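One chain of protein is taken out of this complex; the other chains stay put.
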Amino acid sequence: MSVSVIGGPKRESDLKIPGTEVRKIEKDLYEVFIGPQHPGSGHMRIIIRVDGDVIVEADPDMGYVHRTMEKLGEIRQYIKNIPLFERMAIQDACNVTVPYVLALEKILDIEPPQRAKYLRSLLCEINRIAAHLYGFGIFGVFIGHSTMYMWAFADREVMVELAEKLTGARLTHSYPIPGGARRDMPQDFPQAARKAARYMRRRLEEYRKIFLDNPVMKARMEGVGYIPKKLAAELGVVGPVARASGIKYDARYNDPYDAYDEVDFEIPVFEEGDALARAWVKVEEIKQSLRIIEQAVDWLESHTSEAPIHDKFWAKSPPLWKKVFEKEGRVKLLPMMATMKIPPGKAFARGETARGEIVYYVESTGDSIPYRVRIVSPSARNAIVFKYVVPGHRVMDLPTIYGSIDYFPPEADR
Amino acid sequence: MSLVEVLASIVFYPPIYQLVIVGLIVTLGVVIIILWFERKATARVQRRLGPYHVAPKLAGMPQLLADLLRYAFQEIIIPRTVDRGVFITAPIIATVLSILPIAVVPFTSIPDYWPIPMDYSVLVALAISTVSPIFLVLAGWASNNKFSIIGGVREAFIITAYELIAILSILSVSAATLSFNFIDIVNAQMNTAWFIILNPIAFMAAFLAVLMSTSGFPFEIPESENEVVAGPFTEYSGILYGLNMGAAYMKRFAFSIILAVAFLGGWSPLTPGEGILYGYLLPSIVVIIKAFILMMVFSFLRSVYGRYRLDQALQGAWRLVFPMALIGFGIGIIEAYLGLT
Amino acid sequence: MPARPVAKALPKRRGLFEGFKGNIAAISLGVKYLIDPKRFTLIYPNEYIKLDPGYRGFIVLEKKKCINCSSCARICPAAAMKMIKLPEPDPRHPGKTKIKLWPVINYQRCIFCGYCVDVCPTEALYHVPYHDIVYENLAEMDWDLETFTKPPDYPTASEGMPVKYIVDEERGLVKVKAQEGEQ
Amino acid sequence: MAIEGVKAKEQGKVYVGNLDETAKRAKQLLIGRLKLGKAVDWATSFSLWPVHLTTSCCGCEFAAAWSPRFDGEQFGALPWVGPRQTNLIIIEGTVTRKMACAVKVTWDQMPAPKFAIAMGACALDGGIFYNSYNIVRPWEIIPIDVYIPGCPPRPESVARAIVDLQRSIRSKGIASKWVEEGVRPDKPLVAPKQDVCSWWRG
Partner (left out) sequence: MVEGLRFMKLSEEMVRVVIEKVKKELGDLVKSVEEGKGYISIKVPLNRLREAAVKLKNMGFDHVKSLTVTDYKKKGVFEVMYMASSYLDEELSRIIVSLTVEIDRNNPRMPSLSDIWTSVEFQEREVYEFFGIHFEGHPDLRPLLLVPDIADLKPLTKDFIVKEEPIFKS
């Protein structure tokens, strides 16, 4: 219980304390720094200029989580990059790493076995649901609905539990590797997955009651952050943001990879283009992901268990490798994986994460490390929404838009 | 007189009892319990446990005590940029003013136990309750922080919206009974029915107005954390923040008592009898329990709703709740005309 | 049957009555959960989750199996696994020592990806199925060879009882007691 | 608390009298005579409110640690919005050069007694980003009480860290010592100075 007197401009140099400088802004605008220590901004900052209650200018100040992945990717061996790139969006770990592995497979010119494809797709969809629920929860708490946050995170735990059964880690699975996947499905997995799917469908109905059809929340979301179809195409937004604006684009459909050309699912597309439509896209996508999970589990159950990895990395492996796989379902890696050289070539691959399309450009010069890896993550492409869509809305709409586009700074900043 | 009687006569001397016992001690207890209830109920709806380890056998009841004690002994930071006088005094005055309405609300029909006997107690209670929000605006302004100022301005907007509704909807009861005295209002309810049944529309309007005035969900707009951090209280730390936090709940309690007396029949099922016990203590307990139930309803709404946007809240207040209050007032007049009460 | 885009529309519900109905639905759902919360909270120090044996927790070295090949250090993405050089008596030339390489791990960096375990040619490394250990100073986390060869202390196990979560159709996850002998 | 650049006489001079002196007397009375020290430690340990500063992706597991399954609120810990009302900072993963300034400013804004938990490999020694050019080790800017290894750590680990911190507050009497003497018994309140905001000031 002591009293301290701190801060405040006393001298000229004191004026330079971050966030307290006095700058002249034309007109009667009020400049507000939202973030990075701020619940409504996550780990980024949005500098907004406010005229009354209306935002006239928004300037996203990103880079608070820029961890130099592109540079580190250039100095590390190919397989070490998988855990590295996974850290972009750890709640969506499989989805962000699969396209990188696809690019490597394109250069290596190998095709993973069918079982690996299904396993990867299975984990991708589990991750997609978990990431959508994560986004839902954050969106809920952004507009003050803490129950939505808690419920979404409670149900996300079901998906995390499934992923943990499959891979042995809660979030950072590091599951796909060039040519396959790291573990096979455990025996009791299909039953748990089917139960979880049925449970999840029922819960979506309750989400609708308490959040999507709740008049208070609906009023907050309806018509907010409207992005017309043309503008969406022009800004190049991705994922649920684009699909809520009527753009029929999904990398799983337009450039199918893994098992997505064999399973039956829909790509929900809405025309409204506002925050409510973006929330609904996620709900519909969760339903479709559940369908994919059920189909993938059925397929995996009805086919005999074999190592989900390309023969190149399995045929010549020692007997211990096969023993471990039979006993634990774990695919052991060959020591040569660490320093694997990949033939020269350039490849471009895309995949659909929960937040939208992620693209990788990998260039190899025949060395064991890539010459260049370029990643453009969905949030990095959606960040432009802040500049072009937020102005004209009220201050309280900023968290709504932020939450509805499901912006995830570590992914955007890479 | 024995010592007990002397003590009782001091404790139950109406101004002391209403202001010190009910106004400070009971209010503090109610705030602590209601905050615990709010956290526990929200946790239940959200499928989790809520405060627990602080006292597993009491289901985490002393949690708020721990929070209060921590606040009391934490460093108080007063930034150099603030207007110090206002910054320190505003929360204190707001806290005092927010419990002051209790002083004029009678807890019994026995004239000996009226705190301040007067015919205009409804008006006085409403008048006092409208003062305290101004100090929240002042607190925001004195903090000299952008978020505080935005929060303060929001508070000011909200005041303009709910004040008229609160006054009008509670006055509809006065209109029905043709009296500004809480005693007459309760007596009228005991003769016929509670006003929540006779005039549900006015009660709804009053309920929403109280929700707005104490920034309960879905009207928790001045402190909406996602844009303006903690609104007017962003710069407050230590016990000063504790006061600010408590002030809103104390105000809610004072309003709940007014609503309980005006709409829920006051000490209704009980007819105050002779002596301190039956004439004063039990009736006041009935009123406090009714107010407590109201506060539980207020707290429960947190787990169902998010918050409205400022303009939507104002629009709702003026377009929907204000006409409701007017209709309620009309119903009150009609009831008086028909002689229902 | 492949994917296909399907145009959908938001449910159109407007007006005062629909709003009223929505409020009632939301509040009644809230009350439903207030009465029956369906909770599955882990009361932490009193209970702890007994993880599956396949969980990628802390890593332990079985010194007998190790063939000092340094594959694990080579594949570690965070450079947490390092080889140290230790002299040891040479069985072939008595009286002389030779330098042997042993892996040690630095938990200041380890990201629990499990590559080292998967790459080990003799299965000398294995995961213990627990992860909730914290430290009060940094130096403790840089393990030497001796610490690395035995499972780390697990204080939680002595404080609470093990539980397991199983996926349930009605309640999502259900907390059940884990049997002692059960894997 | 002494402030640089302010004369000793000016300190504590506010409108309502000499608050510093009053506070000192009150402290002596409450802690010295009434033996409230234990109660203060108890209250502080069960009221650790972490400030809402998400430095990086461990925020996912931080969020999960307060989700219904792991419910951090059972320890009385409630993630709070404004730094002025909190007393715990959880560094959730990597601290980049840009974020380091925010961490430092947030830490300085929090009222003492305050505590810090470093969560995840990146907050200890950089984790997988150990050789990145854009990261800062958080223990270089603020004093850390508990370190949690893992990438990301499980939510139970966060709970473990909070339990450990609670126990050490009670056993070492950190909060009451602070109230009495204005110092942390075990650690200096301010870490070695490193100007992480230089890029901002230019």
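Chains: A, B, C and D, in written order; residue numbering restarts at 1 for each.
The criterion applied here is as follows: contacts are C-beta pairs under 8 Å (C-beta built on N, C-alpha and C of every residue); 3 or more make two chains touch, one makes a residue touch a chain.
Because the structure is predicted, anything quoted here is derived from the model rather than measured.
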For the chain not depicted, the shown chains it touches: A, C, D
From A:34, A:103, A:210 or A:244, residue that would touch the chain that is not displayed: A:103
Contact residue for the chain not shown (choose from A:63, A:83, A:215 or A:308): A:63
Residues from subunit A at the interface with the omitted partner, ascending: 62-63, 66, 68, 70-72, 75-76, 103, 106-107, 229, 232-236, 242, 247-249, 253-256, 261, 345-350, 357, 359, 361, 363, 371-372, 374, 376, 380-381, 383-384, 387-388, 413
Residue numbers in subunit D that touch the chain omitted from display: 97-98, 130-134, 198-199, 202
Where the unshown chain meets subunit C, residue by residue: 2-5, 70, 73-74, 76, 79, 81-85, 101, 104
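In the analysis below, only the chains that are shown with their structure count from here on.
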Contact-richer chain pair (by C-beta pairs counted) among B-D and A-C: A-C
Approximate Å spacing (C-alpha centroids) for the pair subunit A, subunit C: 21
Whole-Å gap between the CA centroids of subunit B and subunit C: 48
Centre-of-Cα separation between subunit B and subunit A, whole angstrom: 45
Shared-contact residues (touching 2 or more other chains) in subunit C: 26, 29-30, 39-41, 43, 45, 77-78, 111-113, 165, 173
Residue numbers of subunit B (touch at least two other chains): 45-49, 52-53, 73-78, 225, 229, 238, 303-305
Of subunit D, residues touching subunit A in the complex: 1, 3, 5-6, 11-12, 14, 19-20, 23-24, 26-27, 51-57, 59-61, 63-64, 67-69, 81, 83, 94, 96, 98-99, 101-102, 105-106, 108, 128-129, 131-135, 151-152, 154, 179, 182, 197, 200-202
Interface residues, subunit B side, partner subunit D - complex: 39, 43, 46-54, 60, 63, 65-70, 73-78, 84-85, 88-89, 225, 229-230, 233-238, 241
Parts of subunit D lying in touch with subunit C, wherever the complex brings them together: 68-71, 74-75, 121, 124-128, 130-131, 139, 145-151, 153-154, 156-157, 159-161, 163-164, 168
